[in-house]
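Working notes, beginning with the structure itself.
Showing chain A:
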Amino acid sequence: MTAPLLDISELHLGVAVGRSVNRPLLKGVSFQIMPGEAYGLVGESGSGKSVTTLAVMGLLKKPLAVSGGEILFKGQNLLELPKREMRRLRGNRIAMIFQEPMTALNPLSTIGRQIAEMFVLHQGKSWDEAQKLAVEALASVRVPNPDRRARNYPHQMSGGLRQRVMIAMALACNPDLLIADEPTTALDVTVQAEVLRLIKELCAERGTAVLFISHDLGVIASICQRVGVMYAGCLVEENETSALFATPRHEYTRGLLGALPRFGSRSLHGRKRLVDIDSIIADRSKLTETRFIASRSAEEGGQP
Partner candidate 1 sequence: MLKRLTLAAMLSLGVAAGALAAGERHGGTLVFTAPYGSSFATLDVQSSPNTQEEFITQAIHRALYSWDSNQNKPVLELATSEELSEDGMVHTYHLRKNAVFHNGKPLTADDIIYSYKRIANPENAFPGASFIAVIKGAEDYIAGKAEEISGLKKIDDHTLEITYTGTINPGFPLMQNTTVIYPSNVEDESTFGKNPVGLGAFVFKEHVPGSQVVVEKFDKYYEEGRPYLDRINIVLMAEDAARDVAFRNREIDVSILGPTQYQAYQGEEGLKDHLLEVAEVYTRNIGFNPAFEPLKDKRVRQAINHAINSPLIIERLVKNKAYPASGWLPISSPAFDKDKAPYAYDPEKAKALLAEAGYADGFEFEVTASPNESWGVPIVEAILPMLKKVGITVKPKPVESSTLGEAVTTNNFQAFIWSNLSGPDPLNALRCYYSKTAQSACNYTSYASPEFDKLYEAAQQERDPAKQNDLLRQANNLVQDDAPVWFFNYNKAVMAYQPWIHGLVPNATELAIQPYDEIWIDETARSSRQ
Partner candidate 2 sequence: MRLGFNFWLGAGLTTLVILAGILAPWIAPFDPVLDADLMNSELPPDSTFWFGTDGQGRDVYTRILYGAQISLTVGIVSQVINSIIGVTLGMTAGYWGGWWDDLVNGFTNVMLAIPPLIFALAVMAVLGPGLPSLLIALGLTNWSWTCRIARSSTLSLKSLGYVQAAQTLGYGDLRIMFTQILPNMMGPILVMATLGMGSAVLSEAALSFLGLGIQPPFPSWGSMLTDARQLIQLAPWVAIFPGLAIFLSVLGFNLLGDGLRDSLDPHMRTRTP
Partner candidate 3 sequence: MLRFTLRRVLQIIPTVVVVALLIFVIFSVVPGTFAASLFADGRRAADPQMIARLNEEFGLNKPLMERFVTYVTDLAQFDLGTSFRTRQPVIDLINDRMWASLQLAIAAMVFALVISVPLGFVAALRPGSVLDTVTMIGAVSGLSMPQFWLGLLMMYLFALQLNWLPSFGYGDGSFRNLILPAVTLGVTPLALLARTTRAGVLDVLNADFIRTAHSKGMSEAKVVRWHVARNALVLIVTTVGLQFGSLIGQAVVIEKLFAWPGIGSLLVDSVASRDIPVVQGTILVIVLWFLVINTAVDLIYAAIDPRIKQE
C-alpha cells in the first residue's frame, strides 16, 4: 500500500508570547494526503486553514509557532528539518499558490525572471537556460504568446493570467505537493473555472498531490477527492467529497452546506436563498467537541 505523501498529526500551533504559548490557533489537527490525491480543506476565515499550510511550508512568521505534533512529508518530519533542507524542499517538492495574484508577484521583476528563479534555485540552471524553461512553463499553463509574456511585468497582465503565472511557477519543478490557498477567490467567476480546470488537469497529468484551501465548498467539490472541514483550529469532519456532500454529519458542515448557494441560485433574488450560518448552528461553543473523521475506504492502509 502507498504511504501518505503528507501526514500531519496532532498539530498544535499558537501565538507565542514570551516563552509560554498561549492563544492556540490549531488544537491537534491531523490528516493525510496520498500521492496524487487532491485534498480540500474548508472552513470560515480564521478557522486555521491558512496557518496549517504555512506550517507545512515552514513559513510561519514570528509570533506564530508550532507547539506540538508533527508534519511528515515522505516520512520526513518537516518540523525537525534543518533550515537549509527545508529550503530545498520548499518550492521544489512542495509548492504553493496564493490567494492574491495581484500582490503575490514582484511588481518590479519580469514574469519570466520570477519563474526562472525556480530553475536557478532548485535545478542549478544558468539564467539563460532558466529563462527558456520559464517560457516553456508559461506555455504549459496555456498562456498565449509565452515568449512575449515572459518579458512582461505583472501590472501588464490580468488577474487570471497572473494566477496562471503563479501556477506555472509553482509547478515549475514538478513538485510532489501543491498547496493552493484560495487560488481563485480573487478572480472573476469565468476565470475561476478556467484556473480550477488548469490546476486539476496539470496536477492529474503530473501526478501532483494538491492541498486545496477554500471557504467555498463548490470549488472544493469540483476539484477534490477528499475534504476536511476545519472549525476554530480543529478538523471537525473529514470524508470523501461525495460522501461529505451527501451526508454531512457534523452540525457545522451542515451549516456550511446550508450556506452554499445551490445551482441556479445566482438568479435575481438568489442572495435571499443563502442561509445565514448562525441561524443553523445554535451553539457555536460546542462545535469542536464532536468530530467525525471517516476512515479512508478500500485501498487505504497507512492510516493511524
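The candidates were selected such that all candidates are chains of the complex that A comes from, given by their letters.
Throughout what follows, a residue touches a chain if its C-beta (ideal position, glycine included) is under 8 Å from a C-beta of that chain, and two chains touch if they have at least 3 such contacts; residues count from 1.
Since the structure is predicted, the reported quantities are computational estimates derived from the model, not experimental observations.
**Q** Which single candidate from 1, 2 or 3 touches chain A in this complex?
**A** Contact with chain A is made by candidate 3.
**Q** How about chain A: which of its residues touch candidate 3 in the complex?
**A** Touching candidate 3: residues 57, 59, 87-92, 95-96, 98, 100, 103-109, 117-118, 121-122, 153, 155-156, 166, 169 of chain A.
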